[in-house]
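Mind looking over this structure? Questions follow.
Note that one protein chain is taken out, while the other chains of the complex remain in position.
Entry: subunit A
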Amino acid sequence: MPSRRRTLLKVIILGDSGVGKTSLMNQYVNRKFSNQYKATIGADFLTKEVQFEDRLFTLQIWDTAGQERFQSLGVAFYRGADCCVLVYDVNSMKSFDNLNNWREEFLIQASPSDPENFPFVVLGNKIDVDSGNSRVVSEKKARAWCASKGNIPYFETSAKEGINVEEAFQCIAKNALKSGEEEEIYLPDTIDVASSSQQRSTGCEC
C-alpha cells in the first residue's frame, strides 16, 4: 500500500519500564510533561502531523509497556513499523544493557523485510536528573554501542525539560520516512530484496 506508506509513519518506542517512553511521546506530541503518568498497560499511540518538503505525514507513535513480561504482545503492535526508538535511562545501567534485548526482540517480532537496515534511533533520557550527577551511562559508551549496531542515530534527551525531544523526533520521522520509501521502491522487486542493503544512509545528519 504505497499510499499508506506515504502518509502514515509508524514508530514504536521500546525500552525498560520507567525510562520515560510515555513522557517522551507526550512531550513531543503535546509539549507537556507530567510526573503522574501511570505505568503503560498494553499499548497506546499518539499521532502528530509532520511536514517534510511540502509533504504532510502522520507520525503514529506507539508507546508500549516496558516490562519484559509483556514482550510477547509486541507481535501485534510492532507490525508495519517504519522506525523503532530505543530508550534508556542514563541513570540506569540496566536499562542501557537491555537495549540490545529490545532491539533483537523487535527484529524478531516485527520481522521487517530488511532487518539489517531497519531504522532505529536511540535516546538516552533523563539527563536532567540530579543535574547529571547520578548518571551512570556515559555518552561515549552509548555512542559506541550505537556505532556498533550500524550507526544508529543517538540523542540525549530530557522529556521533563523538553531537551532535544523535538530534534530526536525530527530524526525519527526522517528515518521512518526513508524506511517507508525504500519499501515502496523495493517491495515490488520480490527477487532482489537483500542486495539493497547498501542503499540506506547509515546515520542521521541532524
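The rule is short, and it goes like this: contacts are C-beta pairs under 8 Å (C-beta built on N, C-alpha and C of every residue); 3 or more make two chains touch, one makes a residue touch a chain; residues count from 1.
By definition in this document, contacts and distances are computed from a predicted model.
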item	value
Chain not displayed: protein name in its UniProt record ("ER membrane protein complex subunit 1", "Small ribosomal subunit protein mS40", "Trafficking protein particle complex subunit 8-like" or "TBC1 domain family member 15")	"TBC1 domain family member 15"
Sole contact to the chain not displayed, among A:29, A:73 or A:129	A:73
Contact partner of the left-out chain, one of A:31, A:94 or A:149	A:94
Residues from subunit A at the interface with the omitted partner, ascending	17-18, 35-39, 41-45, 60, 65-67, 69-70, 72-73, 76-77, 94
